[in-house]
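Yeah, one chain of the complex is gone here, protein chain that is, but the others are all in their spots.
A and B are the chain letters, set down in written order, and residue numbers restart from 1 in every chain.
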Amino acid sequence: MKISFKLNNKNVTIDTDPMRRLLDIIREDFHLTGTKEGCGEGECGACTVLLDGKPVTSCLVNAVHIDGKEVMTSEGIAQEPLGKLLIDCFDETNAVQCGFCFPGFLVTSYHYVKTDGEKNLDKIKKALSGNICRCTGYQKIFESVMMACERN
Amino acid sequence: MKFIRPNDMEGLFQNIEENNDRKYFLAGGTDINIQIKNGTIKDAEIIYIKHLKELNGIQIEKDDIVIGATTNISDILNSKIIKENLPFFQRSLESFASPLLQTSATIGGNIANGSPTADVVPLLLVLDAKLEIVSKSQIRIIELTNFFTGYKTNIMKANELIRSIIIPKKAENGFDTFFEKVGSRKSLMISKISLAGLKNISHNKFTTIKLAAGSLNEYPRRLYKIEEYLTDKSLLEIDFLKVEELLNEEITPITDLRSDKEYRYHVCVNLIRTFLNE
Partner (left out) sequence: MKCVRKFDARPKLDGSWKFIDDYSYPEMIHGQLLYSKCHHGYIKKINFPENYDLSEFTIVSSKDIPGENIVPEPVCDQPFMMDKEVMHYGQGILGIAHPDRKLLLKFIKETKIEYEELPAITDIKECLNNPDNVFGRELTIDHRTGKKPDPHWDHHHKIYYTPHQEQAYLEPQGMIAVWQPKDKIMFVRATCQCPFFVKEGVEAIMGDSIKEAIIETSEGIGGAFGGKEDFPSLLAGITSLLSYKSGKPVKIVLEREDDIRITTKRHPSRIEIETWTDPEAKKIMKIDIDYRLDAGAYQTLSPVVLARGVLHSISGYSIPDTFIRGRLFRSNTPSNGAFRGFGAPQAFAAMEAHIDEIAAGMNINPYKFRKKNIFKIGDEFPTTQPILENHLSDCLERVIEKSNYFQKLEEFKEWNKTHKDKKGIGISIGYHGGGYTGNGEKVLNSEVKVVIEKDATVKIFVANTDMGQGAHTTLAQMFFEAIDHPREKCLVQLPNTSKTPNSGPTVASRTIYIIGNLLRKFAFKIKDELEFENLEEYVTSNQNEFPREFRMNFVQDPSVVFDDENYVGVAYKDYSWAACVTEIYFLADTYQIELTKSWNVMDIGKVVNQKIATGQAEGGVLQGLAYGLCEFFYKSGYGRMHGFTDYALPTTLDLPEIDVEFIHTDSPIAKGLGEIPMDFPAPSVRNAFHNATGIFIDEYPLVPERIFKHLKKI
């Protein structure tokens, strides 16, 4: 099936199995490997991307579903001013450990700061509650997002 | 695996009318994709429906709120209509899966998938929700409480699907509300027990009680016997041993990797008690 969509602000078209996972399309067809597979079943958030501006687990999204839509990955967000600001904050707190979960956290945090942006710990925890991190204990992640809310 | 993306409702009906093969509707895909991956769905027909506008959106229609089957949980959480009319329903959905799943998962998918743990079902049950089930030639409105027939089975025929969920606009009005979802963590939680309740009290007596439980039977169910027993009683008149006895008739909890049946049963008892006492 022909699928046309916007990927990190560029129009693209692919011919693919309509049930193929968005995660595989991003990684295999476009070599954007920032989007990770941690579980393949919606449980970890390492594969988070924005679909029409909303964070989704790309391991559970099928190709047919992205036709005519906009997809943003961590690579795309890193180019946006707000993405850059978030990266600065995560960097400053030394929050990043193994980093496998972080492109996902970047995407979800970006969505939070952009759409809500209140410097409120409870809200931030809730917004990030679909992203698992096994290394950090999360506190430095919260700190970074709070910092980004303040600076934005 | 055969895949179909109908262009419109007509195309959809044509497809489901024509063949009686095992078929699945791909809405958010958060259940289907897992089932394909672990092999419980194979060699079936998959029909994509998420793009069909007729199945999507939240509207007020006379005395009802009508939620299209493919409406995402996140849309319900963000809806002004829901906020104004069904705030309890909205609030309770915050614990659904995770924010990332809420943007994909649909309300219709949750119901149709028919898992005993489906979170929206106990809530909709106490709100007296109905389902609009459609086929090419027929529309039937049925009470949600009559929808399920067993573990992952329901009354829908092979040529039918859920078009919308209908909730009386005033379903929550005047009620004290209760929803507790118990799992092993606070997000991404599969419920071990869930209990939804509505009550109102007049002259110290419970005039109306509605209770529904998830994860305690083959599908989420209203606890009618308990409701009946409690109605028109005051707190002091309630014999909790009787409630426990009735609960034993109403639920059939199991022990699995996640939890134990005795635990499930007793937590349910405790929650009912707290619901009545609060």
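In this text, contacts are C-beta pairs under 8 Å (C-beta built on N, C-alpha and C of every residue); 3 or more make two chains touch, one makes a residue touch a chain.
If you're wondering where the values come from, they're calculated on a predicted model, not measured in any experiment.
When the missing chain is restored to the complex, the residue among A:54, A:69 or A:126 that touches it is A:126.
Of the listed positions A:50, A:95, A:113 or A:148, the one in contact with the omitted chain in the full complex is A:95. Along subunit A, the points of touch with the absent chain fall at residues 32-41, 43-44, 46, 73-75, 78, 86-87, 90-103, 106, 125-126, 128-142. Residue-level contact of subunit B with the missing chain is found at 39, 98, 180, 182-190, 255-260, 262-263, 266-267, 270-271, 273-274.
Please note the rule applied: only the chains that are shown with their structure count from here on.
For this pair, subunit A with subunit B, the centres built from the Cα atoms lie 29 Å apart. Within the complex formed with subunit A, the subunit B residues making contact are 1, 3, 5, 26, 28-30, 33-34, 36-37, 46, 48, 50-51, 74, 94, 97-101, 103-104, 186-188.
In the complex of the two chains, the subunit A residues touching subunit B come out as 1, 17-19, 21, 40-43, 45, 48, 51, 54-57, 59-62, 64-65, 67, 108, 126-132.
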